[in-house]
Each structure stands twice: as structure tokens, then as C-alpha cells.
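Here we show just some of the chains, and they stay where they sit in the whole.
A, B, C and D are the chain letters, set down in written order, and residue numbers restart from 1 in every chain.
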């Protein structure tokens, strides 16, 4: 169970939110929405432990994530605004390096399968530089098929994806939830998933 | 864990091979700066021999300082650094792995090139050998210390100039012992004292710089 | 109408040059091999030892051609770059970038062989003499040219940018040369100067000329081979490349 | 003149052969690099050709 208790964020002059709280059990999805600049990305990075809360704390299974440290990070997969890909490496190399960093090296075959699942079979050996925006995004998303972690924190994963890929990703998210995973998601796009299952947080209403 | 560290080093080395121009530019910057001095100071071999260790060392420091921007910069701007922070390994070890790769790519070539430049300045035999040793011990320390500065200035405007302000004062001991060793050798005092001090600095840097750089990275990404 | 004419010109000239170069390469390579063997024979077996330098002077037969080539190639490269920039012809830009590595190679060789010659003759590997210094700077100019070209991903933009650099550089070469000469001679007598072989035997001169010829042939062959690669790389989307490849495969 | 004398070059052997050796080596390396480059680009072109061929079939 992922819990936020009385979270507050201040960036520069602005107080983005205060007293933000929620709890998310296994199999639940949290949909964070709100206008640009309302603090969605800040919240997600706070949940990962990248941003230090001004007040409050984030807890995983009842323990503060700052105490848990590596043990929490081992359960976590975060995909941010930036795709975290190296332009000079091929899609395949990027995927394998990312997995090894995550502490779970994968074989070439496994990585290829994940790329296949996203329709990237032709691009596996191309440097990411020459891929289109949407293809880049998919390479980043391929990690979802590789690392069996419980918490997925996804910042606008649907951007730059075409219709078919959006549907596929929604399917993947649903499967993950059915398997007892947790998902925290932000998106500006209206997708079916967010309409149905979701617990939501509307940003821009927590500030003062 | 070793797998993660090894793949970190290998990744950075692979990237360096793909961007070989980056690697070469550091090396050539070093060569060019060293070659500028005779042009500024004049061609008398006597003077040149005296200033050679200082010049080579100052050039090595400037060259590796300029390369610092690339140590975390690319990973920062494409989001990989966030992922590195989120990896379930001790961040300081990952930083150490990155610094190792960076040194192999920017420091080691300087070390290998230095004897050639020393020859151009009329250094020979023992003196050249001492210069080589000081660089071999000193450049890792420089990369390690520089990593802290690079991590602190990540994403700041004018970061590249700021980083030099931060790290140059820290480089001064390395510079003094590095250039001093050669002079001590030439003047017959022997360079062991200087070399062991340099070694001590390198070991200290190896122990503490990754920790400091890791902390700085967490701050910069907040 | 006129636009299609320009198009035709622009696309076809690498297309016609590519097979032509392919046919010329073996000839130049063969000439280079023959001339090298002949030059080395003349240089090592016919030419007598120098009365002052002994056999060390034989380095000359590679050093002097390399030094000459390094300078000629730079000027030729800048010329092609200028043509490419002014008339926007693709082939000249490609020629310029094909010349650079070979020019850098010869520059390095001139430095290397000069250093190896200097040690026995002057007792030092290097002096900050005008000619030596400006040769070193020439190497830097070549390297800068190649680095800039390598750093730009788009080949068209890369060749325009590096072409501009080559032109700026060629303007600077004489300035550098004279400034270095001045710098060096203004306030000290040349402590060490070039001893030209006082009377160059005919056989020495012959060996030198033949080796120079060999270097020319080698350079032309290599540059043509490289420009063929560059043509293929840059034109790989045009129809004629695929056609030519089909033909070559047959 | 014996071969050993020839290789000794009157005591300057290391310098003379160092010059010619490196020259030869670098030139061979250059030739090799150019060949390599040609092989790479031909390889890539082959792929492009096969792909475009496939596309044509597809459309037909």
C-alpha cells in the first residue's frame, strides 16, 4: 500500500499544494489531473523520492520511503516527461542498459520480445536518434514489459502515441492492475481507463 | 550489483566510442593548450624545460575541467539521470562507475599523450617518467573532485564557467604536488614524497568524492 | 524547366563521377605501388650516403613528400570547399571532406618523420622552429575541420559548415606561417637551422621526385576511393545508386 | 653491403625504419579504413534495397 500523508510542495515562489493525502492499495490506479503547471509532475517525482516534500511524507507498506531507500526503489518503475534514452545507442541496447540499471539484467531475446510487443521489431537495431517521437516513447514503455515491479509511476505515458498504441498501453495497465500492481498516472488525454477504474486527484485545488 | 556497475561503465564506454569526436576534442584541447605556451613564452628550450611540468599540469586540469560538462550533462538532459537515481543500487557506487568511465575516456588519453608533449618541451628520461606518474595518479583525483562540482552545477545557467570556479580551488593541491614532483626529481631531491602525497589525495578523493557527488546529484535533481 | 535542369545537373554529377572514379582508382593505385618500389629502390640502393648525415638523411624521401603533400592537400581541400559553397555543387563538398583525412595523415607523417630525423641530426625531437610550428598548427586545422564535420549530423549542413572553416583556415595559413617565422627570428638567432644537403646528388633528387610522385598517386587513389564511399553515403536514397549497385553486383 | 648492414642504416636504423615503418603502417591503415567504410555502406545499401524491394512487392 502506497500512502501520501499531508504532502506539501513549494517551488520557487509558488506553493503548489499542501496537505495532499491519499492511499493506494494493490490493484488500484491513481489518476492525477489538472492544468499545466499545477504540480502533477512534482507530485509524481515526490512519490518516487526524487523531490523532497516540504511537509508530510510518502509511505510504502507503512514505512517512510526515505527510510526504505533502495528497498523501495526496487519495487518502482518511473517514466517521466523525458524518455531517458541515449540517442547514440540502439533501441535494444537502451532497453538492456535500463534493465541492468534497474538491477534486473535481461537477455537479448527477452528485450527483443518486449520490443516486438510494442511493434518495434524493425527498429531494434537502429540508434534511437533516428526513431520518431512515438517510437522513442514506445522504447521507453517497453520497460513495462520487462521488469516485474509493483509500482508504476507514469507521467503522461500516452503522449506521441498513436491510437493503437494507446489502446495497447491501456490493456497493459489493466493487466498490471489485475495482477495486484499499483499505478499512478497523469495525462492530458482523455482515455477510457481513466474514466472507468480510477481514483483521481485534481491538482490545482490543493494549493492555497 | 556488479552487473549494474559493469553495465554502467560499459554503457558509458560504448557511448564514448559512438561519439568519438567528443573524446578526441578533449585530447586535442590538451595538446593545443600545451602547444600555445611556447608560442606565448618564446622558443628557448631552457625556459620551456623549466615551465614544462607546470604547463602540462595546468593544461591537463583545464582539459579535464572542460570535459566535466559531459560527465552528467547528457544524462541529465535526456532524463537518464533520474533513472540512475531511482536504481536500487547505492548511488555513490554508480557515480564512481561513471567517473571511472569518464576517466578512461578523458583522463587516460591525456596521461598517454603527455610524454610526447614533454618531449616537445625538452623533458627527458627521469623527468618525463615522473611527469607520467604524477598524471597517472593525479588525473583520477581530478575527475573525482570534478564530479562533485559537475553534480552541483547541473542544469544551471552558465554552469560550465561556474563549475570551474567551484573546482579550481580544489585542484590546487593536486597541481602543486603534480608539477612539484617533476621539479623535485630534476633538482635531485627525488619525487617519492610528492608522489605519495598525490597518491594519498587520489585515495581520499576516491573514498569521499563519490559520496559527495551522489549527494549533490540528489540535490540538483530535487 | 530551368529548375529541372539544375536538378539534373546536381544529381547527375556525382552519378557520372562515381563510376569514372571507380575506373580510375586501379590505375592510380598501380602507379603508386610502382613508383613507391622504384623510389625506395632509388632512395635506399642507388643514392649514396650523405657525407655529413650518413644514412639518416634517407628519411628525407618520405619526410619531404609528406610535408609537401600536407600543404598542397590543404589548399586543394579549401579550394573544393569554396567551390562547394559558392556554386552549391555537391561533388566539390564531398571531395573536400574526402581530402581531409589524407591531408591529416600526411601532416602527421611529416611531423613524425621530421621528429625522427631531428633526433639524430639536431639532438632533439622537437624545436619550436617556424616551419615545424606551422606544420603542427596545420595538423590542428585539419583536426578541427574533421571534428566539426563529424559533429554535425546532417551531412549537407556539415559540409557547408566545415567548408566555411576550411576557407577561413586557408586565409590564416599564410598569416600563421609568417607570424611564426617572425616570432621565431625576431629576437634570437636561429639556434638550429635546416641544413639542406649542400649538393644534392642526382640520384637523391630522382629518388625524392619519384617518391613525391608516388605520394601523389597514393593520395589520389585513396581520396577517390573515399569520395566514392561518401557519394554512396550521401546519395543512398537516389535511384541511380541502386541502379549502379545492381550493375556492380552483376 | 650485407642485409644486416642495410637494416642498421649506419646506426640510424631505428630512426629510418621508424619513419618508413610508421608511414607504411598508417597508409595501410588508411586503405583498410576506406575499405571498411565501403563495406559498411554497401551493407546498409543492401538493406535499403531489400526493404524497398519488399515495399514494391507489397504494393503490387
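Simple rule for what comes next: a residue touches a chain if its C-beta (ideal position, glycine included) is under 8 Å from a C-beta of that chain, and two chains touch if they have at least 3 such contacts.
Predicted, not measured: the structure shown is a model, and the values here were computed from it.
Undergrad: Copy numbers per chain label across the whole complex?
TA: Full-assembly copy numbers, per this file: A x2, B x2, C x1, D x1.
Please note the rule applied: only the chains that are shown with their structure count from here on.
Undergrad: Please work out the Cα centroid separation of chain C and chain D, and write it as a whole number of Å.
TA: Going by mean C-alpha positions, chain C sits 17 Å from chain D.
Undergrad: Report the inter-chain centroid distance for chain B and chain C in whole angstrom, where each centroid is the mean of the CA atoms.
TA: The answer is 34 Å.
Undergrad: What's the distance between the Cα centroids of chain A and chain C, rounded to whole Å?
TA: So the centroids are 54 Å from each other.
Undergrad: Two or more other chains touching the same residue: where does that happen in chain C?
TA: Residues of chain C never touch two or more of the other chains.
Undergrad: Spell out the part of chain C that touches chain B in their complex, as residue ranges.
TA: Answer in residue numbers: 124-129, 133, 136, 140, 143, 147, 150-151, 180, 183-184, 187-188.
Undergrad: Inside the complex, what are the residues of chain B that reach chain A?
TA: 1, 3-4, 7-8, 11, 14-15, 18-19, 74, 77-80, 82-90, 94, 221-222
Undergrad: So in the complex, the part of chain D that touches chain C is made up of which residues?
TA: It is residues 6, 9-12, 15-16, 18-20, 22-23, 26-27, 30-31, 34-35, 37-38, 41-42, 44-46, 48-49, 52 of chain D that touch chain C.
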